[in-house]
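Incomplete set of chains, arranged as in the complex.
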Amino acid sequence: MNKSRLEAFSDGVLAIIITIMVLELRVPEGSSWEALRDVAPTFLTYLLSFVYVGIYWNNHHHMLQLASKVDGRVLWANLHLLFWLSLLPFTTSWMDESGFDPVPTAVYGIDLLLAAVAYFLLQRALISQQGSDGPLASALGRDWKGKLSPILYLVGIAAAFWVPYVAVGVFVVAALIWLVPDRRVERFVAEHGTSGR
Amino acid sequence: MNKSRLEAFSDGVLAIIITIMVLELRVPEGSSWEALRDVAPTFLTYLLSFVYVGIYWNNHHHMLQLASKVDGRVLWANLHLLFWLSLLPFTTSWMDESGFDPVPTAVYGIDLLLAAVAYFLLQRALISQQGSDGPLASALGRDWKGKLSPILYLVGIAAAFWVPYVAVGVFVVAALIWLVPDRRVERFVAEHGTSGR
């Protein structure tokens, strides 16, 4: 089956998720810089979730470059990933409105963790289609980022019950790791070409 | 006429429907696990509708693979399907907010039923274009899932007036039937190739 509609649908869902969060940004009460400062935590939380959705879109984009065909299992693995990402506006909003209380902050981390697990399962579904010597498996290599992230999310979830701000700090670090350019797929494509359109 | 814009528009509408429902998830009042548990029914209802939209997207994707051209009748049959699906956030929300009262639960089932009818009409419109020996008719075969689903929805609608939770159980079962991979189209494509792009 053709992968272009899977990409188009995922692009649509991710575009909506990333934009819906801005609806959480309530207009400040009053017209002063102080009023704006009051929405700063919400703004920064929105920024963090924006970056996370951006990371997933980026990685999804790279991963699908190395896929040529998709089957029913891949479609559902993809919907599973989109499900956990579609909860991000909700978990972001709860964490923010609670003023970074332990449980909401932990739930935010659990959502990130489940999205990471779903992404891993999608990767597996694509690799199992290509075989373990396929282009995706080769390009991924040891995938230390994919292995480190869930550990950081677990650390963050645990830390949320101790000092929630430490948890948020861990989630920020986990995002920054992905912002550092990952040349694996690009290098692979440069050397071997894509196996797509 | 080219089918790519029909696919793109449908992807857009389905992506928005699936994401709008998350807006129904109100942030829990309080920061405790109990507060989160209070939104659990809403969460599970959202999950059910998410899965239904996912099923429709999946089936739509498969069906359109076997179509090569679309005409005006197909465009309107498709919009008809999107109309009933676009009401899902509304019917989901009413069923959930009423605490699964009989009428809202039945209306949820009626929406599912009308979407199934619309899907069937879209299938007919595509088949009538290709002729009954076209690739779509051949791939569908006896289409027992397509025939069983409306019966289950009718059972669910009737059950809603008796014990609404039984109705919800029937709707869950009807969804699970579709989650089991359907290899008809994939097998057909593997054997005969698509008749598209």
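First chain written, first letter: the chains are A and B, and each begins at residue 1.
Just so it is clear, a contact is a pair of C-beta atoms (placed from the backbone, for glycine too) under 8 Å apart; a residue touches a chain by one contact, two chains touch by 3 or more.
Bear in mind the structure is a predicted one, so any value in this text is a computation, not a measurement.
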How many copies of the one sequence build the whole complex, if 2 are shown?
-> 4
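Just so it is clear, only the chains that are shown with their structure count from here on.
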Between chain A and chain B, centroid-to-centroid distance (C-alpha), Å = 26
In the complex of these two chains, what residues of chain B are touching chain A?
-> 7-8, 11-12, 14-16, 18-19, 22-23, 25, 27-28, 31-33, 35-36, 47, 50, 54, 57-58, 61-62, 64-65, 179, 181-183, 186, 189, 194, 196-197
Residues of chain A that touch chain B when the two form their complex = 1-2, 5-6, 8-9, 12-13, 15-17, 20, 23, 71-73, 75-76, 79, 82-83, 86-87, 89-90, 93-94, 97-98, 101-104, 107
